[in-house]
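Excluded from the complex is one protein chain; the other protein chains are retained at their positions.
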Amino acid sequence: MRRPTRTELWPLLAAAGLLLVVVGAWLRERSAPWRRYQDAPQVRAVVPSLTGQRELCLTCHWGIEEISPSHPVEVVGCVACHGGVGVALDADLAHTGLIRNPGDLAVAAQTCGGSACHSGAPADHRDHLPRVERSIQATYAGAIAYVLRAFGVQPDDVARFGIHAVQSYEGPPDNGGRPVVEALAAFAPAPDAPPLVQQFAANCLTCHLSAEAIQAPYFYRATGCSACHVLYDNDGLYKGGDPTLPRDEPGHMRRHELTTAIPYTQCNHCHNRGNYELPTMTFVPRTDIPAPDYLNAIERRVHEYYQPIGQFTLCEWELDCVDCHTRRETMGDGYLYSNQRDARYTECRTCHGTLDAPPLAYTITDPDDLALRLAFLNPYLDLQVGDTILMTSLGEPLPHVVWRGDRLELTMKATGQRYDVPLVLGSACQQRPDQQESRYCHECHAYERD
Amino acid sequence: MGDSRANFFEHLHPATIPARSASFTYTFGLGGISVLLVLVLLVTGALLMFLYEPSLARAYSSVAEITFEAPFGWFVRNLHYWAGQWLVITATLHMARVVFTGGYKRRRANWLIGLGLLVLVILLDFTGLVLRWDADVSWALLVGTNLLREVPLAGETLYRLVVGGEAVGAATPVRFYGWHIAGLTIALLFLGVWHIWRVRRDGGISHAAHAPRLPRRALVRVEGLATLIVLAALGLSSLLWDAPLAPPADLTSPPTHESAAPWFFLGVQEALRFASPLLAGVIAPLLVLAVLAALPYALDRATEGEGHWFNTAGRRAQIVFVAVLLAVVALTVRGALR
Partner (left out) sequence: MEPMSRRELFGGLRKALLAATGALAAGEAAQMVAHSSQPQPPEAATAGRPEDYAAPGVTFVREARAYLVRDELGFYALDAVCSHLGCLVRAVGDGQSAPLLGFECPCHNSRYDAQGERLSGPAPRGLRYLVVELDATGALVIHRDRETHPDDRLIA
């Protein structure tokens, strides 16, 4: 027998290599990236009834909050709103074509839209998208008109331009006689426009629904529908249960949830942030926040809510913005308004009434009443057919202000806190019937902040 | 080892073999490696058949299920993919080795069978890639099948045979699946067995006249070692590099980025940019095949030089072969660099 040589070694090494490869396959299988997001890893699949397509998103995002009670995951799923490749468990492939913020107005038509969803018939109150696209918060028409008038480009305050070109939409027939415009062109200053106007165009268009937020505390927010309906904390940190989202990285929503319980802090991501200085075309952020540490919670609220430039009554601090400002005011009613003042129509008498009459109200008789739907969306409101609730002068229901016997009770939409609403009727109020704007009420009822 | 009787693998070989068959630097084992890769493809393909569903609705999602959900599905799919791509290369290199060593001399019919095998391997690669029905293959599918229509006289019939209808639709994945696992595979096995049998009938790997012979054990031993090494290399690539998977195919929207043909058809795609579909898609590939087929019939009819690398008798055939190969490679590289 010849002496075994080195040639006997190679098959042994090759066999060992082959064994290592097979063991390597087992190791790679066990350490698949998606397994690190769960304690007892398994593939989590959803087959939403709307699409019938299998989606594996929850395998990595196990623990994420359901977006809302009206968008259950068994019905809508994830891909219908967010896009992406639902059958993949590789992050790059799964996120191809992903829409991180379906509420952004550029994509909302394909995500939130659709005749059965939020681009539907006005009669069903399902026309959110066309209304929001024309709201003052989306067009920014007022700020643009003021700047153009200030620099002589246009002779008056009437809006002619918006962030996007848009035409009026057929809204409800009555808007209380407030002035409207038919169409807005896209704002793009000519090369010979005054330099400060061009600077305005370049630097100052940061507070409308399509603008990216300034990445700083108190400013963090999303765009589009999510700018209001997806809450961001002032520190911009994520506090929900999705294991793939970092908890220490500012710039994220508080939780993966849509809500109508919107606190004033959300509105203040754009409002009450500071002032524009026209001569220098700069934005001067307010410097008085955060409030000093020695203040208690109520004092902190009074300090941070509004900028120290105006007068407000106590209820304007105690309540959130959404407790007074209605859907037509904030989300638009299809008409194009020239500025914020024309878009608003809520007055103190909407809830408090006048010397001659209590506030306008109606009793719910239709089980499909909009007020019942709005109450369903809010965790603190509980309405039934037969309840008598307030309505605005244009007929918008206020589902959170309800007559309970002879008491008028307001429930805060964001916190559930309840208040008895004092009425002007039968009180010692010295108002004049033709002076119903809030500044007149402020003359006596203004609350002094420190 | 106590038992000196030949084992199963040795029995597959003749009792003695030409001396240089077992020499790595003579053949580089390319033919044998190609056979091994075909075996790997058959086994991994059989495993994939348990989970792949050839329908419009389920083609992509069943591939995704194999890749992401089935335990080791990714591994079997990667093995299948890399074995397939490597097979195109080893088959081509084997053909080159045969040209340069004059192996086609006195074995001209087997040379044609080998060419047929190469064509089948490429078609198998193409039909296999299409089955994943993702964005990367959908345009190649459309273009490739539309090119069939360019074939004179038989174009429409050929198209319907392959696509299963007037246009790419619900019948197409089923058809491609049928071609891939049965139609082309049976042809491959048939030609492959015939090819190997003819080699054996002709006295083994082509060799010089009066070459000495060795006992078969030497070849079997080195084949065993090569099997282990190739399998280990294939397994390692499958561990480290994944078979591609793009988002699902959508033939109703224009492609969002440059749509590239499969790498072995990049040359054809490049030619299609400046030549007519008939010329670039039908005539040119057939011309390449015709030239290759003619090598032992027209360019080198001599029997001298068989078994010697770069033998002088076959110089003309070798030069023509290199020219054709370089042309194809140049077009491919140009297409790849876009």
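A few comments on the model shown:
Note that the chains take the letters A and B in the order they are written out, and that residue 1 is the start of every chain.
Please note the rule applied: contacts are C-beta pairs under 8 Å (C-beta built on N, C-alpha and C of every residue); 3 or more make two chains touch, one makes a residue touch a chain.
Just so it is clear, the model here is predicted, and its values are computed rather than measured.
Shown chains touched by the missing chain in the whole complex: A, B. Within the full complex, the residue among A:12, A:116, A:202 or A:314 touching the omitted chain is A:12. In the full complex, chain B contacts the hidden chain through residues 1, 47, 50-51, 65-66, 69-73, 75-76. Where chain A meets the missing chain, the touching residues are 1, 4, 8-9, 11-12, 15-16, 18-19, 22-23, 25-26, 29, 43, 45, 47, 54.
Simple rule for what comes next: only the chains that are shown with their structure count from here on.
Here the spacing of chain A and chain B, counted between their Cα centres, is 58 Å. Note for the complex: chain B touches chain A at residues 60-61, 64-65, 67-69, 71-72, 74-75, 224-225, 228-229, 231-232, 235-236, 238-239, 245-248. The residues of chain A lying in touch with chain B in their complex are 10-11, 14-15, 17-18, 21-22, 24-26, 28-29, 43, 53-54, 56, 85, 87-90, 93, 96-97.
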